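The block that comes next holds chain A.
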Amino acid sequence: MAGTDPVPAASTAPRGAGAAAQLKVRDLEAWYGESHALHGVDLDVFQGETVTLLGRNGVGKTTTLRAIMGIIRKRKGDVEFEQRSILRLPLHRVARAGLGFVPEERGIFASLTVEENLMLPPVVARGGMSLQEIYDIFPNLLERRASPGTRLSGGEQQMLAIARILRTGVRMILLDEPTEGLAPVIVERIGEMLKVLKSHGLSVLLVEQNFRFAARIADHFYVMDHGRIIDSFSVSELPARTEALNTALGV
Partner candidate 1 sequence: MSAIPTEAADMPSRRNTRSGFILLGLAVAALLVAPIWVYPIFMMKLLCFALFAAAFNLLLGYTGLLSFGHATFFGGAAYATAHAMKVWQVTPELAILAGVGTAIVLGLIIGAIAIRRQGIYFAMITLALAQMFYFFCLQAPFTNGEDGIQGFSRGKLFGFIDLNDTMNLYYFIAVMTVLSLMLIWRIVHSPFGQILKAIRENEPRTVSLGYSVQRYKLAAFIMSAALAGLAGSLKALLFQFATLTDVAWNMSGEVILMTLLGGIGTMAGPVIGAGILVGLQNFFATSGFPVTIVLGATFMICVLLFRRGVVGEIRHWFAQGKA
Partner candidate 2 sequence: MIFGVPLPALMGQLLIGLINGSFYALLSLGLAVIFGLLRVINFAHGAFYMLGAFAAWMLLAYAGIGYWGALILAPLIVGIVGMAIERLMLRRLYGLDHLYGLLFTFGLALLLEGTFRHFFGTSGQPYTAPEALRGATNLGFMVLPNYRGWVVAASLVICLGTWAVIEKTSIGAYLRAATENATLVQAFGVNVPVLLTVTYGFGCALAGIAGVLAAPVFQVSPLMGSNLIIIVFAVVVIGGMGSILGAIVTGYMLGIIEGLCKVFYPEAANIVVFVIMAIVLLLRPAGLFGKET
């Protein structure tokens, strides 16, 4: 796999207009203990892009995010962020390099108030939102600022999980299944939020089961199966792919 074109099916204009990818993953393998979970993942995320990882349950999407971030330590291959290899960095230095992470289970802390949850991730670079700006966008977080983080509804918790990363000034967010288990109205709001991120120039690597949701916000798609990327295409190719994808994803 190493060294081959990571975008086997791409045919349209080159992404990133010749610039180097902001996040470059090459031949990434990962293990949970003894079990080999990723078998060589290649993908790129360019500055300002929203890229979605699609695939059925258990094919390694979440593992990919966790391996890029360095939460899973048993890895091989290479991960470059802004032309700098981050594979050997200790976990806390990865965020400092400019990469934010929103876990699948959202990771809202029960023993922290909403505001403490918001203020928890350290600011790693300039350009993040201020607390005031965040409260302007999410007035209900302001309202509930003193209550324990886990008292919020599922949707509010998801907003909090994303909002607290916006404060830190990271330039890319790894976002794991933000719409999981949420009502359609809330999913709608999350979608709007992701557009706000995009307008701020943040890149997003998104794992999503909800294909229709992903279709509305992503610029580029990767499809995973059995710990590998098996397909890659841009949003403009989406209509032609829909049917094949529905079969592949078992929708």
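On the choice of candidates, all candidates are chains of the complex that A comes from, given by their letters.
We adopt the following convention: a contact is a pair of C-beta atoms (placed from the backbone, for glycine too) under 8 Å apart; a residue touches a chain by one contact, two chains touch by 3 or more; residues count from 1.
Quick caveat: nothing in here was measured; it's all calculated off a predicted structure.
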Touching chain A here (same complex, options 1 or 2) is candidate 2
Listed in rising order, chain A residues that touch candidate 2 in their complex are 69-71, 90-96, 101, 103, 107, 109-112, 116, 119-122, 124, 168
